[in-house]
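Mind looking over this structure? Questions follow.
Only one protein chain is missing from this complex, and each of the others stays in its spot.
Per-chain numbering from 1; labels A and B assigned in written order.
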Amino acid sequence: MIPGPFSYHRPSSVADAVKLLVSLGDEARPLAGGHSLIPMMKLRLATPEHLVDLHGIAGIKGVRRDGSTIVIGAMTTQHDLLASEMISKSLPILHETALVIADPQVRYRGTVGGNVANGDPGNDMPALMMTLGASYTLQGPGGTRSVVARDFYQGAYFTSLEPGEILTAIVIPAPASGHGYAYEKLKRKVGDYATAAAAVVLTMSGGKVATCAIGLTNLSETPLLAEEAAKIVIGTGLDEATLKKAAAAAEEIMSPAADGRGPIEYRKSVGGIMVMRALKRAAARAG
Amino acid sequence: MNDMAPTREQREAKLEGMGCKRKRVEDARFTQGKGNYVDDLKLPGMLHGDFVRSPHAHARVISINSEKALKVPGVLAVITAETLKTVNLSWMPTLAGDVQMVLADGKVLFQNQEVAFVVATDRYAADDGINAVEVEYEALPVVIDPFKAMDKDAPVLREDLVGKTSGAHGPRKHHNHIFEWTVGDKDLTDAAFRKADVTIKELISYHRTHPSPLETCQCVASFDKINGDLTIWGTFQAPHVIRTVVALIASLPEQKIHVISPDVGGGFGNKVGAYPGYICAAVASIVTGKPVKWVEDRIENLTATSFARDYHMTTEIAATKEGRVTGLRVHVLADHGAFDACADPSKWPAGFFNIVTGSYDFPTAHLSVDGIYTNKAPGGVAYRCSFRVTEAAYCIERGMDILAQKLGMDPAELRLKNFIKAEQFPYHSALGWEYDSGDYHTAMKMMMETVKYADLRKEQAAKREAFRRGETRDIMGLGVSFFTEIVGAGPSKNCDILGIAMFDSCEIRLHPTGAGIARVGSKSTGQGHETTWAQIIATEIGLPADNIKVEEGNTDTAPYGLGTYGSRSTPVAGAAIAMAARKIKAKAQMIAAYRLEVHEDDLEWDIDGFRVKGLPEKTMSMKDICWAAYNSVPPGMEPGLEAVSYYDPPNMTYPFGAYICVMDIDVDTGVYKVRRFYALDDCGTRINPMIIEGQVHGGLTEAFAIAMGQEIRYDETGNVVTGSFMDFFMPTAVETPHWETDFTVTPSPHHPIGAKGVGESPNVGGVPAFSNAVNDAFSFLGSTHIQMPHDFWRNWQAAKRLGAVG
């Protein structure tokens, strides 16, 4: 299991990285944490001729507050997220999710930018970003643009990124104070992708759900936003019947593959269970 | 007072002999990164070999084109079956009396089969080379489902065997049939079933899995063209056997072959057999005159070398309505993959599966096993167990639970009712074994009292009511398992490998200053032999264990031994060590008698030396005897203090144990939680309790993994779908339960120190405990048997089938 040969580039700015990607064309791939790409290269399922390592670029790592949004640099690792007080305080669902991604070593290297940008339906952050209404800052030969996470994912490993573009930051509107949240992930063991996972962010008012967003991980070839399910719970006190209805609505949009994690029927069914459990736990946390 | 003589306790403690929780000698190097594993070896000019493997499970090889590969920088040679034919090595014999392709000869028979061997200057160039070899295949229909292998129109897998109506183990009844093996009294057993009040019948499958030690299989072969010597460093559990195999198949003189097992990173049965990688590395070294390293990667390990289990056991038990078992009938369909490469003693095509009567006094039993070929990897190794003993234990322990359910009896009570009684030992089983010793009732009752078994059953009953009322979605299961193992292969009267009796050996040489070296025919793969073997010697001859160096794994220096697997090290090599020590002690006694000027019979042993009977102050320590052995032995005696023992065990040993698993399962997700696991083991005399406990923890963890998800699974076209540690369930510290261990001691009456072996017991007993827990949890919903592995989705499917989820 040895990668094929390639040339290594380590630009020091995003602009240089973009220039490299444009000039090297299809045979070049950006390298962030490498924990998706390098295993693929070892199996020679990916054989890029050039790797553009983003680790040398200053200014695209770290978490900062920008008015009512929180901006996460693309090269921020999962470990950085776990260590960030700002994240624990303002976006605790990110902390909860980062903890169930891969394992400790992978979290030191694996980046949030890589997790959201490569379009792997098994990654946990994309559904979460859709749930939170995040947008991605993309820098390319034509300049910088912003794409909302909900529009970014088009198919497995197929996203809105144009050739030469690099995802540099994730911008997340800070959720309302007192919001409830939960990321429920069913997996076979530490290090596995989700058999099914659901992200919920909601607010409660007078014992009823006031606002709600629900995201689903690894239950289709892209992350999903379960809009109908969210609509069903708004205005309710999350009684059993409503939860079941919401789960059923979420299951409607799921189309998971049958794999070692289980047959389709199972993965959909536990997808529904994850939605119910996440809703309950989020509601219990809402202030 | 400073000059006070040490007390007896102090003298005992100083030895760190048997029974001491001695810290391991090995750990100084392992904790500092100074172990010597095969891949750490770097020889001048060393080359690397890597395999081109088949993407198909069954295909004809139309052509192999190496042209492009040979142009890859660093690639020196591409070896194919055609190359190997020139040295008559394109096929090799297996330990089970079959033959196996070293490299694809005309066709491939399983996915990832070895097709060509690329030799290059380093591992990177070798990998580039394998990607440049062009192989053209013509796909053939596959046989994956073992139950279809003997269909009339099933594809012919082994064209080399066409027309051969008998194999190494008798007649073949189909072109994909390997052997039929029967044991027991069929007529008597059939009669028992006719007369029975109650019978059960169930197909109990034990899925295909893999030992997968953390270090994969690997070797370095180095041929010295001038002297004609071939040295092979490898991850071998049985280095001497490898040397003999190489001598036989490569027609090299055995004294010119040097096999060395350095530190081995876990074995679990994976490293017993001979693999194409070893042969190809050796041939490549002979051809190039340079050392050649071959290191398997993890995917290759999981998909090509030595699977385990894949036994499909149709199990029937006859009993009276009071719950007395009266007969056992088992038929096994054994899926051996493309070649029969089981690592069993040669005369035992299904290993010791005839231990399947377990811990119970069956008046009669009958067993038949049909081995068959499929398009899967060859192997059938004993993954942390004696040969096919986990399969047998699973079969009977699941069967007893099913019988209990049918009788409406508690599974523990049914077992107590049918155990072989302590006074029945030595016990002759209906399928031909002589159990050496046991006290099953005591062990079982101790387990039941410790975990408060009756209370657990009450709690379970209450939980079931709560589940029925809709108050909980959790169901609770109690998995009882009482296993009897058969280990220590084995007596020469019935155990051999390729004609070599399965003895083991030890050579002890003591030095003048009261120290010494012991060389042993076994080979530790993590069990800590350097520590425990010295403890046996310390107790036997009264020198501190710290003074005894233990060496294994080098066929030039170690006496011939059959290696470490099937929990045979302590029963066989351990006995050889004690016997060699006793030979030394006998000579030491003569020296002491001479020096003390008394008759030998007037001496008695006292911890660390001899003393004159009735004159306790007249003593000679072993340390002093060592010195005397080199300067003042009795007239006519040879100097020195050295002994060799080759130990042919008179019988196997029969460790046993009582295990229980308490498990909760969430029916909505199938997620289980092991709330408690208690394991009581009786391995006879205990040499190092710390190491025994560690062995039990490890074996239970492997049992947990196997029962709950560890499976080599093929899709219908023969692709392995569990080829990495992501999909092949390898639990981390988070999933692994907490283990409670306990013990009783029933020594083996025929073993010199009464020890029975323990490393594999927890795997043998653990798997049925987990599976019985799952099955017990679901039983109140109307289920009789749910097949392993019990991963989350299968639990959920069971719940759904039984109407517990909508």
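Here, a residue touches a chain if its C-beta (ideal position, glycine included) is under 8 Å from a C-beta of that chain, and two chains touch if they have at least 3 such contacts.
Convention: contacts and distances are computed from a predicted model.
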Identify the UniProt protein name of the omitted chain, choosing among "Heme exporter protein C", "NADH-quinone oxidoreductase subunit L", "Amino acid ABC transporter ATP-binding protein" or "Carbon-monoxide dehydrogenase small subunit".
-> "Carbon-monoxide dehydrogenase small subunit"
Which residue from B:His174, B:Lys618 or B:His697 sits in contact with the chain not drawn here?
-> B:His697
Sort through B:Asp160, B:Asp190, B:Asp224 or B:Asp297 and give me the one touching the missing partner chain.
-> B:Asp297
For the chain that's not shown, point to the residue among A:Ala46, A:Met86 or A:Val190 touching it.
-> A:Val190
Using the touch definition up top, pick the residue from B:Gly97, B:Pro291 or B:Gly526 that touches the left-out chain.
-> B:Gly526
So which bits of chain B touch the chain we can't see?
-> 23-24, 26-35, 37, 39-40, 42, 123-124, 212-216, 263-266, 268, 297-298, 525-528, 690-691, 693-695, 697-698, 700-702, 724-726, 730, 732-734, 736, 738-741
Touching the hidden chain in the full complex, which residues of chain A are there? Just list them.
-> 1-8, 10, 34-35, 38-39, 41-42, 51, 53, 55, 79, 102-106, 108-109, 190-191
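Just so we're on the same page, only the chains that are shown with their structure count from here on.
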Quick one: in the complex, what on chain B touches chain A?
-> 123-124, 127-128, 131, 297-299, 668-671, 709, 713, 721-722, 725-727, 729-732, 734-735, 791-793, 796-797, 805
Partner chain B, residues of chain A touching it in the complex = 1-2, 4-5, 44, 103, 186, 188-193, 195, 259-263, 266-267, 269-270, 273
